[in-house]
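Only one protein chain is missing; all other protein chains are in place.
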Amino acid sequence: MTAITPKPARYGMAIDLDRCTGCGACMIACAVENNVPPARPEATPRTGITWMRVYQISNGASFPDTRAAFIPILCQQCGKDTPCAAVCPQEAVETDPATGIVDQMPQRCLGCRYCMAACPYHARYFNWWDPQWPAGMEKTLNPDVATRMRGVVEKCNFCHGRLHAARSRAAAEGRRELHPGEYVPACVEACPAAAIVFGDLDDPASEVARLARDGQSFRILEKLGTEPKIYYHTARPWVRQAAAQQRPASEPPERRLRAGLPAPQGSGQKDPSHA
Amino acid sequence: MLSHVIFLGLFYTVLAVLSATVALSLFRAAQDFRVRRAEAICWQATFPDLPARERVCRHEFTGEFAHRTCDKAFDCRECQTHAALVAERPPDAAPLSREAHQGEIFGLEFPLDRYYHRGHAWAHPQPDGTVTVGLDALGARLVAEPDAIELPAVGSHIQTNGAAWHVRKRGADVRILSPLDGEVVGTSDSQNGWYLKVKPDGGQLDARPLLRGAEIRPWIAREMERLQSALAPAGQAPTMADGGVPVDDIAASYPDADWDAVCSEIFLQP
Amino acid sequence: MPKVDSQLMPRGVRRSTPRQFLLWILPWCALLAFGLYGAGLCLVKGLNQTNMDNRFAFGLWIFVDLTVIALGAGAFFTGFLLYILKKRELKAVINSAVVIGFICYSGAVAALLVDVGQPARFWFTFWHPNVHSMLTEVTFCISCYLTVLFIEYIPIVLKNRKLRQVPSFLVFEFELHKLMPVLAGVGTFLSFFHQGSLGGLYGVLRGRPFAFREGFAIWPSTFFLFILSAAAAGPAFILLTTWLVSKISGKPLVRPEVLPLLGRISGILLVPYILLKSIDTLVWIDSTSPARGFAAYQYYAWKPFGPWILFAEIVAFGLLPALILLRRRLRESPAWLLSAATLVCLGIALNRFVFTIQTLALPTLPFDPFMSYLPSWQETATFLAVVAYGVLLYSFSFRYLTLFPQEKDLSC
Partner (left out) sequence: MGLTRRDLLTFTGGSAAGLMFTPVPWSLLRDTAALSENWPGVPQPLHGEIRTRYTTCTLCPAGCGVRARCVGDRPVSLAGVPGHPASRGVLCPAGLVGHHLAFCRERATEPLAGGKPVVIERALTGVSAAIAACGPRESVAILDPRPGRAASLVYRRFLAGLPNAVHCAPPNTQPYGAFGIDLENTRAILSFGAPVLDGWLSPGRVMANRSHFQLIQVEPAYSRTASLADLWVPVLPGSEDDFAAAVARALEGETSDTHAAEVARILLRNKPAIAIGGDAAVAMLNAKLASVGRSGGFLPRRDFTPVTEIASVPDGSVGVLVIEETAGGEPLPWDLLRRKLVSQNPVVVALTPWLDGCARHADYVIPAPMYLESLDEAPTPAGSTVAGFSLSPALLTAPPKLTPPAEFVLRLAHDSATYPDILKQRVAAIKKDGRGAVFTYPDAKSARVRDIPDLWKAMLGGAVWLDASGAGPRPAAASQAAPLPPGPAPTPEYPLLLIAADNPPPHGSPLMSKLYRESGLRRPANAATVHPKTGRDQGLADGDRAIVTSPSGKFPVQVIFDAAVMPGAIEVVGQAISPASIRRA
């Protein structure tokens, strides 16, 4: 950590759903940055680790009236009564007052998974397997982020490694404030569509704060009152409606589809295009 | 912070209480041994586990009560009811039948100069102030020629209702309950009729817990019933006709009886 | 060998022959071994052996834990009635209740140790506890209460026919027994707390509107409902087990009036529970859930969890048995009594199922699917191991210890 105590901030994100093409670059950059291991062959959409996960939603209408959009879901960094932090029996979840970032400490995690039951966004992931990399690939791990062991929970922490790096750089220059854009999570940097805006929500001048105030922005499950810090922005009313509707709406069961496909049989790390 | 204090405070209080409880009972137990209360306590701990039929009050024998279960673990010294009843009419005043005079019941010798304990030990005060302790006729016939006898060391102390000595017979490990408090001054193997010579505490025998005179016959009558039902294998009728004189070695004549069960029934072992 | 066996049994009661007993325990031992193998796989290879996943973070095990702990509540509540409220009649079942309680709690704790991802860190909770977490409360209370049950178990063991021949054991037992009210008191306190905390566990999940409840002070309403329901189910379960044991062993174990008494206690406690549960449900449907953006109807629109589940929980498995148990005439007839008790226990199980499983199955994200889950054989095996362990421990206790003091008198 830096010797200088940094100026408090409340980091948040605004994601423009009208620009997101669902390419998945954010997921991939995230996994690379945070040393997420490749899947075991047995892993399924429900046992894998995807700190950042892009869901496809649709208006449920039938061809040709059907419409679809992509919603990247990551830890929403709840700012009030953080559900996961409140329930952890041994303070393995901590909210950093200096950044508002909800941090998970795998070294202290018991693996009881109570926090996962508590999280309404399913943004927490459990290490069901011992992490493994193909021979040699472990040499490509990011030195700023520790790998996790089997049996603990992990989740997005806005790329803590990057925050530390940025702070020490600033400290080296004797600054106690970070320039806007000096610290951005990997997903923000990687998005080809520049759909993700990151910054200090408490800084009224910041782009993210402006977008958060925007009338076309919304937060998911806002009514739970947990003050999530991820804002979603769209000009398409049906997307806002779909992201707030009661479930199950009278929609056909095939809506199940895109939210998580069954793993193609026998294809583990093998490339889907050759499965 | 406060919540931490409250929560952990509570938790550790609970732990303290628990360990204190265990520690206290350990300490008390040690204490009991030191003040020689252990034997009595063993009996008190045992008594509730006896079947109800073994816990009848002696005053049921004399018909003073229709039904009464003893709640003092056969220690009449602490029993007001007993005191009151005795004060009312002393047992010796009870009229005795001819046979009783000769002290014979169902052909068993029950000399009236002795005091009988519910556990079938008798106490016989001697002129020299000591008390001899032996097995009564019924008890004697049950353990006739015991496989082994374990007598207390001379100089050791025995307590009323505590274990006086141990007899082993056909797998039955019987502890004979002591009829009095006192120091063992001599032991013998029954040929001269007694097992222990005891110097009673307080100089003379406290006979209050013991049966005598008119109580004996009805008591023995019940004991015989229990003996019979104990001897009778499940479902069979009692083999000993009422009033029939038990042979000298009952064990020998009932080779297939569960002797341990029989003895524990008669010698009050749960 | 048979000699030793018979010398360990209490006098004056009849027990099955060593051979019969062996035949009885063998299958259970086999089951235990199989279960331990499954549990071992989970410990060695990790929880990927289960069918739990990131959505179904809790599965069969947590459901079982909550259920057996609720049923094991008989131990504390009987103790409470006997030692604190001096209901002497319950002396007839208290030993059995204690053993059952001990089995339930130790079993639950064992299952939990397999359930957590890092069992070697179990003590972290005591090291840096988060006192705001219901789970911390549960962990502390359960570990304490397990100790209490263990201490309460000791006297029963020391009274074994062979052990009692050691005077010091008997004396210690005697002294400990004198302090039993203290233990009963502590136990009651602890039980009330963790039965409650188990309810709180789900009541505080503000991220799960299906489970979330408003409450008093730091405790959601489920906290109190769980206490009440556990207290009501405990005696019913004791009743069932006692009946079952006497059927299996083929002897009367308690005087005929004891079971109806247990039934009555259960019934008396059920009534307020059902009442409060209904009120709580109405409040939840009317305000709690909608306030958080979820109209309650939608929870029951997901098949198979239709409204029937509410009806079953409150009426079929709650009100109905309560009414049966409160009518003397019905209570006295074994058929009614037992079916009512069974209903009560099923009701508790269903209630715990709803909170553990249905809560996780229902989607919260508007675009997330409804999830289903079936335990893997390893999970089921581990659960069966707990059952087998319970049966075995109880069988041995029943054979060599005095669980039902009245048995001796009734047996002749």
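Letters A, B and C name the chains as they come in the text, with residue numbers starting at 1 for each one.
As a working rule, a contact is a pair of C-beta atoms (placed from the backbone, for glycine too) under 8 Å apart; a residue touches a chain by one contact, two chains touch by 3 or more.
As the structure is a computational prediction, the values presented were derived from the model and not from experiment.
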- prompt: Thinking of the whole complex, not just what is shown, which of A:A9, A:M27, A:A170 or A:I196 touches the missing chain?
  reply: A:M27
Task: Would you write out the residues of chain A that touch the absent chain, in ascending order?
output: 18-19, 21-25, 27-29, 31-33, 35-36, 38-39, 43-45, 48-50, 53-56, 58, 60-64, 66-69, 107, 130-131, 133-151, 186, 189-190, 192-194, 252-254, 256-265, 267, 269-275
Statement: Had the left-out chain been drawn, it would touch chain C at residues 118, 120-121, 123-124, 127, 166-168
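The definition used in the following text is that only the chains that are shown with their structure count from here on.
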- line: Label-sorted list of chains bordering both chain A and chain B is C
- line: Per-chain Cα centroid nearest the overall protein Cα centroid belongs to chain C
- line: dist(centroid_CA(chain B), centroid_CA(chain C)) in Å evaluates to 43
Field: Multi-chain contact residues (two or more partners), chain C
entry: 129, 132, 136
- prompt: chain A touches which residues of chain C in the complex?
  reply: 46-48, 52-58, 115-118, 121-122, 124-125, 127-130, 132-136, 139, 201, 204-209, 291-295, 298, 301-302, 359-360, 363-371
Query: Mind pulling up the chain C residues that touch chain B in the complex?
result: 3, 7, 10-12, 129, 131-132, 136-137, 140, 144, 147-148, 151, 159, 161, 164-165, 167-168, 170-179, 182-183, 186, 189-190, 402, 405, 408-409, 412
Chain B residues touching chain C - in the complex, by the definition given at the top: 3-4, 6-8, 11, 14-15, 17-18, 21-22, 24-26, 28-29, 32-33, 38-39, 41-42, 44-46, 48-49, 51-53, 171, 173, 229, 260-261, 264-265, 269-270
